[in-house]
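Only one protein chain is missing; all other protein chains are in place.
Take a look at chain A:
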Amino acid sequence: MPVVQFNPFASLVQPAFWHELTRLKVDVLRLSDDELTLAGSYSVGRSIRDRETGQDVALGCNLSLGADAFDKTPTVPALSVSARGVFKNFNTIDEFKAADKAALFNTVADEMWTSIIDHKDTSKLNRFLLITFADLKKYQYYYWFAFPAFVAKPSWEIADNWKAAEEHLSADQLTSVFNALHADTKPYFIVKLTDGAAQLHTINQADTLLTGSDSQSIIIGFLDPSASPENPGWPLRNLLAYLLALYPSHTTFLRVLCWRDSEIPSPGKSWKSRFGVVSHPAGNDAASKPTALGWERHPTTNKLSARMADLAPMMDPTRLADQAV
């Protein structure tokens, strides 16, 4: 059986975030390099039909940071969920380079694992880490994201590849999932199928639902930022780790719904959500902490390295004056 491959998160930092960081650095943080909490968000995976070739182009699996990332209660758009992150800014490029990145990463991963084992908490499953160095004079921002994910050994496998959700769920059932998500968007949920409808439950109820007699009608669902047909998004990875750690006896077959519809499709169009049955051999030592990985790779070199946003063309007053007419 093929191994389930997850589409990693790709960070998207809005220029407004760098502006806000600049303001914060100059007016509030000054030389402090304490860790702060960030709020990013991700939405359902989107694809666009190319008008000239008729092909569907899947857009990236993005986690974005905006100007309100430092706010305690950021607003998230419809069918998006907020993800909390740890933010650490360094004062010099040398500190940035010399930082013990593995230690920072492990701290976040440990915190995630503890929340799973001790609190059965799903709210930290999509944690991320962002380290930055802001060169305010040059309007250059060095940054590196990490999206920690726990590695399953052996890997999760999928029996019959990912299929369109329509093949397994009726349009009525999909519509009721959509309505429930639209009213209250959750990153992870459990769908309980009934005749012609579907009920949404929180993951905390997995205890009763997975062990119930009608486990065939239970589907694990998550808001999927990936639009690639073969690969579910990164959040599923930690959700599966969560289920494997807490309910190891029920992971031999898990029915998974990758939710990707931001609107009810108009007549003639199909639903974009995907469905698959994943499995993991039961009976391994689930309680021990698995290894975690997830540093973002540089988009052009595909190496593990930090990247830089150069906002001088849009922030430097002299450059702006040059192109003004």
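Going forward, contacts are C-beta pairs under 8 Å (C-beta built on N, C-alpha and C of every residue); 3 or more make two chains touch, one makes a residue touch a chain; residues count from 1.
The criterion applied here is as follows: contacts and distances are computed from a predicted model.
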item	value
Undepicted complex member, UniProt protein name, chosen from "Cytoplasmic tRNA 2-thiolation protein 1", "Transcription and mRNA export factor ENY2", "Ataxin-7-like protein 3" or "Autophagy-related protein 3"	"Autophagy-related protein 3"
Among A:Ser217, A:Ser262 or A:Ser279, the residue in touch with the chain that has been omitted	A:Ser262
Residues in chain A touching the chain absent from view	3-8, 10-16, 19, 22-23, 43, 46-48, 50-52, 54-60, 62, 64, 67, 77-79, 93, 97, 101-102, 105, 142, 144, 151-152, 155-156, 227-231, 237, 262-263, 266, 293, 295, 298-301, 303-311, 313-315, 317, 319-325
